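Provided herewith is a single structure, encoded as structure tokens, for subsequent inquiry.
All protein chains but one are shown at their positions in the complex.
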């Protein structure tokens, strides 16, 4: 390993060896107060939530200690400052994904963003209309549509996956029909790590005049997204999975859609005028932001976006994929181990830094509890994707998911502990 | 003023003179980092949002720096710690209002809580059913019901208010009918400061078998509430108005209701089982908490509740009412001034620490901007209650609202500046 | 921005507020409203035989910022062609949206007094109100001619 890199390098780079990027990660880890507290913790549950760097925590605190007021209606300076910071945060995020600020609606997270659409966009649909999802959706991009289906008689169809955990795009051609009103799909599977060929799906969909919603909860920490070039109609993600705070997320929607669909929740800020008999909605994006918004959290997610941009966002994602690949190589020959999802050299896309696995005869809970003793935090369960687990024939799996602070040494250590677990459990 | 009180007294007390309580407030102000930053700020926009004490900010940060993980499914220690803190916070809040933990649903705030009900409870209603509101509702407790009315053909009726800004309870008897399914009302008006006789309304409603939702957004910082003795069927409030963080609030619902009504948003944690064809909801309260919850903010609101309890919650509310009364006395003779709402000695209930006023010939914006120069933050506008503003015949008013850190000296100062404004504007 | 400037600006704003030159009762034109406070204003623009704006007037109720801004606007538009007027209104609104530099307000007569307001996200809605109303009228006139 290059000792110099340890000192000078503060951003990931594709030009670096994995060892060099790993020393960047070691450097980055120092920016995380939680790791001051637990220096030996090997935190690899980033697909569930990421840790938060000091700058994000400071940004959030800063709002409280320097500009704490309710937004949008306060004439006084403190209120103008709070409103300014809140709207600046929206602009930062808009810039982060290449959108216009008014196309960016703050929500609590991905789940609320998708529920918003299932209600608002959902109200424009009629019985018999169809929505296409995939078999690998997180419950957040499945249950809201099932609820809509019940409410309005909408039909749900599912793009099947191959045994390798890849989308069966051939089948999509069959599924698209005259009544298809939306394709809603995840960009990166939170279980398989598969990066879906959303570009192809969007092209196909748009040829048929169908809008596309991307669940970017797992994609956003791993790659820079530009909604102008990628061209989804809607896109949703959460702050807490991209090194930002809990309680904040974003729904991007193309202006024409946001203007067309009705508001979701009712309350302050989302209206233009209210009488006892009815109300007139405000303009976008406010029409979708009812009630006092999470002001401090907005400032936090904006700082997280800046932080991600500053450390080589795309290169970070590649580095995480590399760690995943290295881990797979080191554990694939453990007897009885099964790595879920696509194997090295699979045709479609790449695998994000996510590795879900099962070990024959060892329950995922027990594996996770075992690894926890060695300071390794892996998630065990169905990862909020029951239908996918069923499709793959596994009840629960253990999942390692990498973030900006994970190092090569940690990969070796996890691999060693998995070998040890095989012997001892 | 008693110099000793300055040093020894850390909780408000009904046995104290207003001067003594004021020195408690001065002591409390030191616990607020924002006032370190702006020592001369006279923050009197507490009805919009309150400032946050250091202990609340520390609690929130502490979650991030010591127990940051996603909740409910992490087997590892860090995850167990996060889950433990989140559920402990629910228990703290449940205890704070005398409820059982499973009757307490975390939401983003009052607005989301009421929207949740308008959808979930709303789904149990049929066209022609009626809901009774009041003429003094905040948009948060009006627009969601208007949306429901549009969706399902529900009829809204309104308890009128008197010119004094009090509820006309006589009229309520006429409004209750066979099709009345809910009474949804605010406990304390955010404009008038009126503390409504909700006890009477609840008794009346329950005699007729009708459930009651209380919007306690303004009540919760001003008085201890016990849902067992008060007996509402639902109750909603926000963290950020009770010295807690943004992005968190609570919906209390009686167990039988929460079990009966369907879930609102769909996603992770709110389900028990999901197939491609449908889902089974989780048990209460989880059935209503879709997606990653605001974990850190839950810890923050719990600390705020403890903080409020620790400083004499009821006595604090009384002190704020006293400040409001003193302010009214000092300004009521300013030419052209009009104090909205009930006047001293009004029969029903008491006035919370809220004073909204208009000054003839001076627009509320200009008055607020003027006061801001002197470091006084008052809100100007319709305070998210258009219909009430119309009923009172005012376009916009300026509102002073007190909190735990406001002192008697500040009241005098505000009064002086209002006198000065009358001369100069 | 120094205090002297601030008070010069204030002087201009106060003057247009207390002694508006272009305020008179109008009708048959819809009000444009600021949802956050209920302020409303409407603007009437009439063209002369030369195709230039002969008269601009406004009507409405609001705070000193929204009312003075309307008076400044009216003063500024008179004598301009529709194209010039639209460009000015677009410039003013773009500055308020933060898309153009506040220094550009120097080109807009007394509107430069709103430089301070442009930094205040809440109050700039007051300042923008009459300009949004004027834009609607200008678009309508452009459609008609």
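For reference, chains read A, B and C in written order, and residue numbers begin at 1 within each chain.
The rule is simple: a residue touches a chain if its C-beta (ideal position, glycine included) is under 8 Å from a C-beta of that chain, and two chains touch if they have at least 3 such contacts.
These figures come from a predicted structure and were not determined experimentally.
**Q** Going by the stated contact criterion, tell me the shown chains that border the hidden chain.
**A** A, B
**Q** Which listed residue, B:25, B:48 or B:74, touches the chain dropped from view?
**A** Checking the options B:25, B:48 or B:74, the one contacting the hidden chain is B:74.
**Q** If I consider the whole complex, including the chain that's not displayed, which of B:174, B:272, B:329 or B:343 touches that chain?
**A** Within the whole complex, the residue contacting the unshown chain is B:272.
**Q** Tell me where the left-out chain touches chain B, residue by residue.
**A** Chain B touches the missing chain through residues 72-75, 79-80, 83-84, 87, 271-273, 282.
**Q** Considering the whole complex rather than only what is displayed, give the residues of chain A touching the chain that is not shown.
**A** 363-366, 369, 380-382, 386, 389, 395-396
Simple rule for what comes next: only the chains that are shown with their structure count from here on.
**Q** Going by the contact definition up top, give me the pair of chains with the most C-beta pairs touching.
**A** Ranked by C-beta contact count, first place goes to A-B.
**Q** Find the chain most remote from chain A, comparing centres computed as mean CA coordinates.
**A** C
**Q** Provide the list of chain C residues touching at least two other chains, using ranges where the numbers run on.
**A** Chain C, residues with two or more chain partners: 36-37, 123.
**Q** For chain A, what residues touch not just one other chain but two or more?
**A** 73-75, 79, 271, 273
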